[in-house]
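Only a single protein chain was left out; the remaining protein chains are all shown in position.
Chain nomenclature is as follows: A, B and C, assigned in order of appearance, with residue numbering initiated at 1 for each chain independently.
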Amino acid sequence: MQKHVVNVSVNPRGSLETLSQREVHQLSEAGSGSTYSLFRQCALAILNTGAQIDNAKTILEAYEDFEVRIHQQDRGVRLELLNAPADAFVDGEMIASTREMLFSALRDIVYTESELGSPLIDLSSSPGITDYVFQLLRNARTLLPGVEPKMVVCWGGHSINSEEYKYSKKVGHELGLRSLDICTGCGPGVMKGPMKGATIAHAKQRIRGGRYLGLTEPGIIAAEAPNPIVNELVILPDIEKRLEAFVRVGHGIIIFPGGVGTAEEFLYLLGILLHPDNQGVPFPVILTGPKSAEAYLQQLHDFVGATLGADAQSRYQVIIDDPAQVAVQMAAGLRKVREFRRERNDAFHFNWLLKIEEGFQRPFDPTHENMASLQLTRAVPAHELAANLRRAFSGIVAGNVKDNGIRRIEEHGPYEIRGEAHIMQPLDELLQAFVAQHRMKLPGGSAYVPCYRVVS
Amino acid sequence: MQKHVVNVSVNPRGSLETLSQREVHQLSEAGSGSTYSLFRQCALAILNTGAQIDNAKTILEAYEDFEVRIHQQDRGVRLELLNAPADAFVDGEMIASTREMLFSALRDIVYTESELGSPLIDLSSSPGITDYVFQLLRNARTLLPGVEPKMVVCWGGHSINSEEYKYSKKVGHELGLRSLDICTGCGPGVMKGPMKGATIAHAKQRIRGGRYLGLTEPGIIAAEAPNPIVNELVILPDIEKRLEAFVRVGHGIIIFPGGVGTAEEFLYLLGILLHPDNQGVPFPVILTGPKSAEAYLQQLHDFVGATLGADAQSRYQVIIDDPAQVAVQMAAGLRKVREFRRERNDAFHFNWLLKIEEGFQRPFDPTHENMASLQLTRAVPAHELAANLRRAFSGIVAGNVKDNGIRRIEEHGPYEIRGEAHIMQPLDELLQAFVAQHRMKLPGGSAYVPCYRVVS
Amino acid sequence: MQKHVVNVSVNPRGSLETLSQREVHQLSEAGSGSTYSLFRQCALAILNTGAQIDNAKTILEAYEDFEVRIHQQDRGVRLELLNAPADAFVDGEMIASTREMLFSALRDIVYTESELGSPLIDLSSSPGITDYVFQLLRNARTLLPGVEPKMVVCWGGHSINSEEYKYSKKVGHELGLRSLDICTGCGPGVMKGPMKGATIAHAKQRIRGGRYLGLTEPGIIAAEAPNPIVNELVILPDIEKRLEAFVRVGHGIIIFPGGVGTAEEFLYLLGILLHPDNQGVPFPVILTGPKSAEAYLQQLHDFVGATLGADAQSRYQVIIDDPAQVAVQMAAGLRKVREFRRERNDAFHFNWLLKIEEGFQRPFDPTHENMASLQLTRAVPAHELAANLRRAFSGIVAGNVKDNGIRRIEEHGPYEIRGEAHIMQPLDELLQAFVAQHRMKLPGGSAYVPCYRVVS
Partner (left out) sequence: MQKHVVNVSVNPRGSLETLSQREVHQLSEAGSGSTYSLFRQCALAILNTGAQIDNAKTILEAYEDFEVRIHQQDRGVRLELLNAPADAFVDGEMIASTREMLFSALRDIVYTESELGSPLIDLSSSPGITDYVFQLLRNARTLLPGVEPKMVVCWGGHSINSEEYKYSKKVGHELGLRSLDICTGCGPGVMKGPMKGATIAHAKQRIRGGRYLGLTEPGIIAAEAPNPIVNELVILPDIEKRLEAFVRVGHGIIIFPGGVGTAEEFLYLLGILLHPDNQGVPFPVILTGPKSAEAYLQQLHDFVGATLGADAQSRYQVIIDDPAQVAVQMAAGLRKVREFRRERNDAFHFNWLLKIEEGFQRPFDPTHENMASLQLTRAVPAHELAANLRRAFSGIVAGNVKDNGIRRIEEHGPYEIRGEAHIMQPLDELLQAFVAQHRMKLPGGSAYVPCYRVVS
């Protein structure tokens, strides 16, 4: 792979412009200390924004001599980039959006590092974690007071087919025509399509200040580099905080076709919405895709019905091949959100009223023990079942495709899961369908063999 | 053709918001008098913005029951639309850009009508025509004082192939990355590609207020409906005034592959730039296209060399398949324009210093007599030869493809042209190449037969 | 009188930035032709803005070598000032507001001159005159569409005592606290006080874009130079058009103590409001002053009652020594104006619905013949009587204090007026009071002798 590189020096914009001497000193340590490789990796991903390669490894290897140095100067901070990908520059000058994202990454990484010791941060309790997510988003200037609810989160695959991509663009266009903003995981595929569609629609509606919010985390930013339309980038410290950010900042969610990750996110969302405390909280959710994805969506919908029941199905709508209708329904849902928050005097910019149990805020480690103790039975409340299903799903996927999951299976044999048959069977079928539709890639193209067995 | 229609009522924005009672009265007459069909036709084209059909006839026929009524009310003016294409509306509300363009059309048509009687308008002299073009553009708020030269005119075909379209988008992207604005004829093809590319680039560079200026005229707006990216629309009264607007408002021109119309525009431009008075006036011109268009561009370039000479060739650059280089060269050219105007204290927003002879400001009617009296010889000055070539070119095209041209040839036989062989031969070859490359469509797919003969 | 002068060159801002070559040429003629002395006089007044001298003659004499030259340059127009008052400059640079006003004057004078020949201007009819006033105000960018009614006209004396001045400032402060804008005749005294008070109040209310509109005319600008708070200046061509501008652009009027000019304006206003066509048109009018002015205001009020009747008195409120109450009542009146115009779909920026008879749009020349034919009897409708009273008043003042009036009386003896005694007597008393209160200065401090006699 041939590559052009450049060496440049850039000054910050935004909240990094007014730093105290102490903060600048702390920042410059980020250029050498433990956070260095983290920042370097994010920086490289951002500098590759818009490039066609979306394989993290390839990028990292292609630019292994890339370096970023943070210089302290009385007036503030300056970044020096060595051997940086030339595509991020025009006539030697860094593209404005790239520069913005670069300093967004620095801002968030430094914030994450520096605040951890603060007595104001309490990661040991559920409200403390929520507070931390709030602080981080506010520090990133993502929380705009007084703006009416119009942030639509779009979830779905990052490597979908062309038809599904075009469909996501059309939905984004219809959302944009109705003045709605877009929030995604900020990579390609469904994370880009709706933003692109909305950009054109906002231009048509003469809307300045349309928001294209990308929420990512260090573990995936390299694989899913921010697309160039993102105009607000926030790097959350881990998957769980990123998920919480989505549901607290978004006013509604659209789920497009995707892989196992999308299905997990869907279960995460249902687990929260089914919590009794959230029963009266309006939160529009739409499952949608083009005609060609109808079977897939139907199966997902049936799976929810079979496992979590009709009540769970009633928390979302399924709309096939009708972008305008998706936007019309979403807009209607957002009006209810607005009224609800107004009545309760709740903020528009952060969904404080949504109850998220601590279990959703902590990572799940799929050991054999953890998998064996999951309660997959309709005897537990639906929101707990949803949470457990998400964990089982996550574990099974790991057992099939992830390095440490596969190793565990090789060592200890298949997971033993204490699940009801009419829960485990639809789950099994769903996974098989994912494989058949190439939405889950097995290592070496091997046949799908369940890595678990049901113990009754 | 199935169609959805709606009936709505809209209020104006911009300069039509403060009208005197007399002006409102005059406007409402436009809803019934001689200007009505003109305005109705423009309105219909604008309401079809973004639709895929770009056949004027089809649109007009599809919506033959479309009506637009202008209502007088004390506070101003209101448009009532009956049986309007539903695509221009979202949930019953007109898309903002469509509404803007609709009132731009009304503004320009009324201005054209109302000012004609004014003693301040003198269409009988060359400076008077220039003054009129200026007034019209100023009335449309197109002339922004103090803005540095950065308006790049893009000329080229409206029905080019996909590769050429993508190339024009890439060039627009590179122009936009360098903060340049785009001006085109405002339809599809090359009129849209550069604007689309620039939109994305402006977003990346966080440039608000990027300009996408479309200059059109009533005769072609239906066939080349404004693309939805256009955010400033001006309707000039005829072809010649539209051409003058291009060269006075644009600071540089890029010529992409196109049909005979594009070639005519190129000759028009060369005719002006070769005028002795314009010798020192900087005006960057670039002829460019993708690799696949190299032969075509080379032939055009050779034709200029063979007929107008090396001096004419020196007034533009040819750049093949290199969008970034096109933008770099254009930006360099614009810096010279800026310095030149600054030294001369000339306006940035209107190229007063460019000499345009009256011949270029008047239409050419290709009668046999007019064709016979064209002087196509290197004995006349190059700028006159360019002007005559443009006329000859225009006449021959009419003789081959336009209704009244074909009829004239049928009646009176081929045009007799008093041209030098080494001018007429390259011209003939160029036209044949256009046919071969499907850039000029002959009626009924007939073979190309020259509709002229050279008399020496 | 010692004076500092400077020579400088300034470029325009605003609508004079985009001129055609023809217009620049026309402008530069204003530097030498018949309009030169007009413009020079206005320019000198503006350059003396804020200076303490408010005697036109003194200024003109002090700077008799002041010259202003208008230079044509391709890019536009440039003013060269020779021997200009140094107070208008800071470190050699002209104060921004002075520069703005200078070009406002040029704009209006040139507009007045250049439009006179246009077929769009018809000064022979009443609607034509109104249309002309509208055009001129629009050209000055005074008419802002969509802004709610909040322009309060303040009329009153320009050489009032300190207590009355402070009172006008307090009223302006209260108006400003309620987000209202101020329009005056733009000189000192009552023309400045309310603007000053409103400026501080707008700052307190964090209102940016507060408007301080000054309407003047060439005949008085030298004597009543624009105060430096004025941020929009319009020079109407004569007294009658200026008066019409006040009542069409203002949404309400406050009348403070003043001299005979103020009384004339009050009669002008009553004459219009009493017209039967204007019966239903809401137009808040308040007569107000400090405690010390109570007797004066009471007399004016009684005079209206005695001559025009209770109906005339009901068209305004009298409020003594209560600035907050004045503002509260005015704000309430403006809400009615807003509702009325909304219902009628009338513009907020120009009071089209107000009927102004042609008699009010034409100057009155107080010859003996004209004075003798005035009908000063309650037999005529009140609005006609008001108009005639205004004329009588104007004539008597001229006969007492103005050069050509005094000469006429010397030549032909006192005016013979065919008025009812119970109209003429209160008028006579009112004039005597004006003299007693030093609101009308007689030549050489002579005793007040009526210059008319009533013929029955």
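Note that a residue touches a chain if its C-beta (ideal position, glycine included) is under 8 Å from a C-beta of that chain, and two chains touch if they have at least 3 such contacts.
All values derive from a computational prediction rather than experimental measurement.
Displayed chains that the missing chain touches over the full complex: A, C (touch as defined at the top).
Of A:K150, A:H349, A:R390 or A:R408, it is A:H349 that touches the chain left out of the display. Of the listed positions C:E23, C:E100, C:E217 or C:E265, the one in contact with the omitted chain in the full complex is C:E100.
Among A:G146, A:G280 or A:G445, only A:G146 touches the chain left out of the display. By the touch criterion stated above, the residues of subunit C touching the omitted chain are 90-91, 95-98, 100, 177-178, 199-200, 203-208, 228-229, 231, 328. In the full complex, the hidden chain is touched by subunit A at residues 17-18, 20-22, 73-76, 114, 117-120, 127, 131, 134-135, 138, 143, 145-146, 341, 344-347, 349-350, 352-353.
The criterion applied here is as follows: only the chains that are shown with their structure count from here on.
The distance from the centre of subunit A to the centre of subunit B, with each centre set as the mean of the Cα atoms, comes to 46 Å. In this assembly, the C-alpha centroid of subunit A lies 65 Å from the C-alpha centroid of subunit C. Across the assembly, subunit B contributes no residue in contact with two or more other chains.
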